[in-house]
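In what follows, a single structure is set out as structure tokens and then discussed.
One protein chain omitted, others in place.
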Amino acid sequence: MKGATVQQFETAKNKLSTLQNDPGNRVKLQIYALFKQATQGPCTTSSPGMLDFVNRAKWDAWKALGSISQVQVLTQAQMSAGAGDFYCSGNDLNNFVLGDGGVEEKARQGAELLRKYVRAYIGFPKPLVAVVNGPAVGISVTLLGLFDLVYASERATFHTPFSQLGQSPEGCSSYTFPSLMGPAKASEMLLFNKKVTAAQACELRLVTEVFPESSFQTEVWTRLKAYAKLPPNSLALSRQLIRSVEKQRLYDVNDLEVECLRGRWVSDECAAAIMSFFQAKAKL
Amino acid sequence: MKGATVQQFETAKNKLSTLQNDPGNRVKLQIYALFKQATQGPCTTSSPGMLDFVNRAKWDAWKALGSISQVQVLTQAQMSAGAGDFYCSGNDLNNFVLGDGGVEEKARQGAELLRKYVRAYIGFPKPLVAVVNGPAVGISVTLLGLFDLVYASERATFHTPFSQLGQSPEGCSSYTFPSLMGPAKASEMLLFNKKVTAAQACELRLVTEVFPESSFQTEVWTRLKAYAKLPPNSLALSRQLIRSVEKQRLYDVNDLEVECLRGRWVSDECAAAIMSFFQAKAKL
Partner (left out) sequence: MKGATVQQFETAKNKLSTLQNDPGNRVKLQIYALFKQATQGPCTTSSPGMLDFVNRAKWDAWKALGSISQVQVLTQAQMSAGAGDFYCSGNDLNNFVLGDGGVEEKARQGAELLRKYVRAYIGFPKPLVAVVNGPAVGISVTLLGLFDLVYASERATFHTPFSQLGQSPEGCSSYTFPSLMGPAKASEMLLFNKKVTAAQACELRLVTEVFPESSFQTEVWTRLKAYAKLPPNSLALSRQLIRSVEKQRLYDVNDLEVECLRGRWVSDECAAAIMSFFQAKAKL
């Protein structure tokens, strides 16, 4: 079984909201895993059942977007899922057992996986196109600074509540966000947990263009079809040229961010922040 | 004779639109030269005839803009013309003969000329002011990232169709455009051939201020007259200070862009893209 059930999640949440004493590191890491499960959805974006025809068609349509050779298209769900190896590691509570020094080791492994995942985006050879049609949270937002085009439906929102959870920015956002929008705007998102709308994200340069929900897919398709006629080598080379100046800096930023996060994960402040988040939720 | 005649151009275009087989590198380079001639106008922005009084007065007025010592003023026509040594090299079809390995050699020479031309902007000691009052294409757009002030009339448009022609960005735009507007907006222009209006270019930080066509010259003059009263050393030093941090990086970016373009010019993809562009035009 991969992924915790709703029941397991509720049980854990209820238990947490009545906790008086520090539950210890082992439990903290379980809480963390559960939190990721709860806010980012299941690790595998498996396709809807074959009998669910409407959704099936939609899914296939979106998957097909990624099939042109000029660019690589990714949805926010795919970005979160791709990070799942790391973010969802160990979220099967039945198998979740830590040995001595287990938290540090888990954090080290998680950091290394995250590092490699973000490196794959930095070094990607073709233009990257993100398609965001709903609430995007965490790494599916921070990675957008590494994309070449970001199309969003008006329903999309962008949220990176790092400090609320005692954590720190990843996905190179500690560098790309201030570059895009200046520190005075980036801090609102990265330090002070501001959730922004699609229109705001567009003004902040995080998003290329925003479309009404009703015409979103059509508009994106029209553009991708046009791009499919462009010379692929010229596109890839130009993309690499544009990224070449910042490439080494982005690798360095990624290393630094990951090291900072690894430290956060084993800190008491981070564990306390996550517990406090759940306790607040449980009181609603 | 410098510059191809309209008749020569039409003949070549018609011939191209009926081509079935690859015409070979020699012809490809001629096509390229013609394309530049067609989209960027003649190499020398010679003054209108002495009898054409109205235009003569206008021309002298604009030329006079460049005569204050505090700043250097350039129009988009002057920028294109200045690049003419390179971009229009060899566009006299009568004299256009290539020896063995001629395409590679021509591309190498062209790249070196382009490199030097852009370097002149990077290292310019005084504040640079661009005045754009019509459609700007190619290098007269990309160079704007190296200017200190860019005044545009509402009629101005900005277009850099690199990938459409199988080419890649120049004028340091692969670095300055993402810095100005973020990759999610810069890619639309540099990779996906989006033409932007003056108002859009202003929002993207490429343009300082946009004026109605009717008051454009007056507004620009008012500003330049005020600048002419400022301490010239203070201005020049401050300009050099502002540029000093990025200067070496810009030289490096220029070298990289030019090398990338040199490779593009001798590629089959580039030649095919230019031919396809002409064939599409010929079908209209």
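Which chain is which? They are A and B, in the order written, and residues in each are numbered from 1.
Simple rule for what comes next: contacts are C-beta pairs under 8 Å (C-beta built on N, C-alpha and C of every residue); 3 or more make two chains touch, one makes a residue touch a chain.
Here the structure is a predicted model, which is why all the values come from computation and not from measurement.
Note that of A:190, A:210 or A:224, the residue touching the chain absent from this view is A:190. Although one chain is hidden here, its contacts on subunit A can still be listed: residues 162-164, 166-169, 174-175, 178-179, 181-188, 190-193, 249, 252-253, 256-257, 260, 263-264, 267, 269-270, 272-273.
Annotation for subunit B: contacts to the undisplayed chain at residues 127, 144-145, 147-150, 179-181, 205-208, 223, 226-227, 230-231, 233-235, 237-239, 241-242, 244-245.
Just so it is clear, only the chains that are shown with their structure count from here on.
One copy, subunit A, sits rotated relative to the other, subunit B; on C-alpha atoms the angle is 120 degrees to the nearest 5.
Chain centres here are Cα means. That of subunit A falls 40 Å from that of subunit B.
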